[in-house]
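Up next, subunit A:
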Amino acid sequence: MNDRPKRTSAEPSRATRGNGRSADTYYSSDPRDIGWVRQNIPCQTACPAATNIPAYIWSIMEGDYGTSYEINREANVLPGVLGRICSRPCETKCRHGWPGNGDAVSICNLKRSAADLKHAGHRITESLYTPSGKRIAIVGAGPAGVAAAHDLSLLGHDVTIFEREAEAGGMLRYGIPEFRLPRDILKVELHNALRLGVELKTGVSIGNGPGEIPLSDLKRDFDAVLLTTGCAAAIDLPLKDDPAGHKIHSIGNVEYGFEFLLDMHRGTPKHVGKRVAVVGAGFTALDCARVARRLGGEEVTVHIRTGEEYIPVTKEEIFEAKREDVRMLGLRTPVDIRTDEDGHLTSVQFVQNRLGGWRDNGRRKAIAIDGSEFDIECDTLLIAIGQKTVHDFLDVEVKLDRWDNAAVDGHGMTSVEGVFAAGDYVRGASTVIEAIGHAREVALGIDTWLMGRERRKRMVRITPVDAPLRERSFDFITPQHMPTEELGQRCKALDREVELGYDDRLAHEESKRCYLCNLAYQIDPDNCIFCRACIDVAPKNCIKMVEGVGINADGTYGSLQETGEWNRVGAIWIDNNECIRCGACFDVCPTRCISISRKEFVTRDV
Partner candidate 1 sequence: MTESLHYVVIGSGSAGHGAATTIRARDPGARITMITMSRLPFYNRYDLPKMFKGVTDWRDLLAEDPKIYDELGITLRRNSRVVDIDGRARTIALAHNEVIAYDKLLVCTGGGPNVPAILEDYRPLMHGFGTFEQASATVAALPPGGQVVILGGDMIGLDIAFNLLEAGYRVSLAVGEQTFWPHRVEPDERAVLLKSLAKTGLDLIEDRSVVAIEAADRPARRVHFDDGSMVETDIVMPFFGILPIVDFMLGAGIDMERGVLVDPALKSSNDAIWAAGDVCQIWSDVDRDYRFYHGWKNVRVMGELAARNMTGAEETFDTADESVIEVDGNGCIRSTFWEH
Partner candidate 2 sequence: MNELLKPVYLEEKLEEIRADGHQDYRSRSLPTWCPGCGYFSMAEGFTLALKKLGRSAEEVVVVSGIGCASRFPFFVNTYGFHTLHGRTLPVATGVKQANDALTVVAVGGDGDAFAIGGGHIPHAARRNVDITYLVFDNGIYGLTKGQTSPTSVLGFRTSTSPYENGDEPLNPLMMLLAYRASWVGQAYAGHPHHLADMIAEAIAHRGFSYLHILSPCVTFDKTTRTYRNLNMQVRDLPSGYDRTDLAAAMGEAMKVDHPALGVFYEESRPTLADVMDETARKAGLSPVPAGGE
């Protein structure tokens, strides 16, 4: 690790007439800077929790996994968890994955390595606010609840979490199979999140039933209540002549995947037949399929309405499932379930689909072809077509939105004063990271509401960087594959983790791949002699002679207006959207008018 090339500030006498800078930090809330970060760090922007990805990868590159872990925790209190099961919206946006740039950085794997490889004696550092005396009740200890609890407790509030299940974690604990998320990891991470004084009450249901605490009590006893109950019910599969899918519950060997997994993780032994059909296209569906393989299912098929290319599951997940002999079958929609005289499942009837147009969420429509029904014989059917929120536990009326989720305002407050909602309960079934991200937003909203003012604000921190942090050769490193458990071993135990994690070498190598998009390369037009040396060495069309720039409504920069007419050139400008932060321009600039600064979001006291 020490053989990494050291960059030194080689140019002497910089202080005399160069663009001398002293190490300092500048904070900006200028929308252009905020916009810059949003525009320039696509991974962070894509991350619902706005994880400062370049920063934590840079720490890995520096060999400092602990700091990397801390940076992660600033946005997401469960890095070790998310490092394993995150849906990775960042990676699909990664600049390295843009056309022409190669493959995206394995951000998630690096996140995991930060958690896995940090020093055993690593100490978490948190900045605590003075106690506010405010009490907050949080309903549900899923990722949203835990994240919110963590943040609110940091802000000095007393937080109590009410959890129906025996253990905290929500879907992390009860939905995700252990081979994807070992429970000891989850336990540590949850503990780290909640150990700052959050009171966790498990086995306590909020509701109207016996033994349950009415929400109105919480409302009365606490200064604020946050509902993070998620999507607690499976969506029904509509069948031919049975749109509500009532008969599903009466058929043996047919089960909703959500409940299947929940039961299993509560401790109920589960069994499947030899031939297992899974209907659905999400993580749950794949989890079900892979669990089925481990429970003895020999012929496990996943039936998708569209195609595997369009489902919201990471490619790695599909890849591993297939390696485990799960078959993915597309362009079909189940329309009926066939049973024998005993009421046992015999087959599922599907209708053949064709692909339709694009839907708003980036997926494709599937249009059934009339009269194309066909049957697939199976012993077990697991239905995993989604989850939905439930509201029957409420004793106060909370307004819902058109998707039957809780409707909230900008602070995350529901129609009920003092009652807030976050996570899937507001957004419907989504990813863990979305839940965490949303919960943290709402936590700030709660704080603002409670304290009567905005105490924390997101700003852009700008810090100088003396020299490029990368070498051009880094750009040609290919993604480091995640080592996985041997196939032969995988299905021998439900809790045998498939992905083994990067070792230090792999982590470092992968970290070098990150462009470090948070580095802003900037030319000072006052010092620029317009020699175009930078343009000459630029690996991409990233440095431009500009005469103008479009300004977007949000204050971000639109496209640069380039010109080839010398007298119209106002500046030579580095188009940071094109820039891959290779540092070549910085090295050749004869007047050292190119500066590098690190621009990153921070949340600061107002």
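Quick note on selection: all candidates are chains of the complex that A comes from, given by their letters.
Basically, a contact is a pair of C-beta atoms (placed from the backbone, for glycine too) under 8 Å apart; a residue touches a chain by one contact, two chains touch by 3 or more; residues count from 1.
Small disclaimer: the values here were computed from a predicted structure and weren't measured.
Touch with subunit A in this complex holds for only one of 1 or 2, which is 2.
Within the complex formed with candidate 2, the subunit A residues making contact are 10-13, 16-17, 19-22, 24-26, 28, 30, 32-33, 36, 462-464, 520, 522, 524-525, 527-537, 545-549, 551, 557, 560, 564-571, 573, 588, 590-591, 597, 599.
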